[in-house]
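Below is one structure; the comments refer to it alone.
Removed: one protein chain of the complex. Kept in place: all other protein chains.
Chain IDs A, B, C, D and E follow the sequence of writing; residue 1 opens each chain.
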């Protein structure tokens, strides 16, 4: 039993990296390792947008992330500053900036970079995608 | 007097390309050329998200695009299929997919690729960024 | 004991070349995504063959692209990928 | 009469090299964004110097990065960039 | 600058799957052709890898979009050019490709692009 933190810095669909991270996370939990959290930074924060509409004949990575969180209790943490500048915002952030709409909903959570420090401190490996 | 179509395929902030496209468009209209339209495709569709919150000490490209549309009547066209899969959706598209929130608002418009064919047919140059 | 994870094609960018220039004695190289095309890049393939036992290929990514293992490359799936990151002390993603 | 617009560093990827291999007789090369670093890349700079009068540098991008024009490179600003695209028949973005 | 159709060249220089360039380039090509434009496709550098028959992207849950290439003739996209040197440097034979193509030399690209009104690249 080992523990992982995954750092996802790439946008979904546009690049394969985010999908690879999902497959790695799934293989980890299936092998009874613990994934302390997936931390989304840079373009990776776009993975947290609930507004993504994936064509029905294509792989829905957003739904896959949700499944990982629900089935294995893997925290999905989105860096607030990287996310906000890319249009990924929570209800509260939208309220604070007088924007009527928002895109980030649970199981994704908006957090600061400090959460990544905590995750890493408690993980045997950090793997970046 | 010449006419341009700009094809923007890169995400804002993450890459410089979208900014370069804006500067090119501005220089074109200031030189009395006509920009028939800016067409956003692939990651470029993220330029159309109204949810972007740019830090106050940084250049706000979303506001700059709006200014270009308002001051010079440059159409800002976002490819619907590329946008939707990336979480850039209009009120109507959100309604159709039972999503309560959306991110694309005027002056950006959601269009099909056919609009790009029309723009190009009537332009002296297509410049991709 | 670093595992170097590559993702881009050596025909497109220089990250694999740069990684190989800085490879430590006991380091390993894992080819994923478009980096699996390293196996059809003549110069790079020769360099990788000289690193016998230290080069790994992610099966899912290679199969997707129709690329076959050759030389002394060890094939692993995602399950093996997870275990490999634990055999090395840390992972650097290029 | 094609203007080839480059955006990435030749130290990072091979797009400028690939572009130069396919350059037509009357084509031009425009260095923008990280492609302005081509001027501090020894091999590439020599190749560009051999293309006298056909190489253009976007001033704003070069100034931002602290890169100075050298050799026979013509410096243009965004206004000149717009006009340059009209002097050539078409633009290819690499 | 007329109501007549445009000639459009689409250059494919990216490998499939690592990025979405290949799939979205094909979407673009079919749409442009559907809207009556005259589309030519060029596969150079890593773009030639998109045409390999033996791909199995279902292994990474990606769309098997390469199976659409043989259907391009029904979209009236007949001009499909592939760079000979790009195949050679990757050790790929023409028989390994999933469609009939026209081989071109490195230096033929600018000549062939000269006949086109607009060029996109992915």
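Here, contacts are C-beta pairs under 8 Å (C-beta built on N, C-alpha and C of every residue); 3 or more make two chains touch, one makes a residue touch a chain.
This one's a predicted model, so the numbers in the text were calculated from it and none came from an experiment.
Note that of A:7, A:21 or A:104, the residue touching the chain absent from this view is A:7. Residues of subunit D in touch with the missing chain: 7-9, 11-12, 33-34, 37, 40-42, 59-61, 63-66.
One chain is missing from the display, and on subunit C it is touched by residues 1-2, 14-15, 18, 21-25, 27, 89-94. Touch with the hidden chain on the side of subunit B covers residues 13-16, 19-20, 23, 57-59.
By our rule, only the chains that are shown with their structure count from here on.
Shared contacts of subunit A and subunit C, meaning chains that touch the two of them, come down to E.
Relative to the C-alpha centre of subunit A, the farthest chain centre belongs to D. Separating the centre of subunit A from that of subunit B, both taken as means of CA atoms, is a distance of 27 Å.
Taking each chain's centre as the average of its CA atoms, subunit A and subunit D sit 38 Å apart.
For subunit D, residues touching at least two other chains, in rising order: 14, 90-91, 93. Shown for subunit E are the residues that touch two or more other chains, namely 17-18, 20, 45, 60, 62, 117-119, 121.
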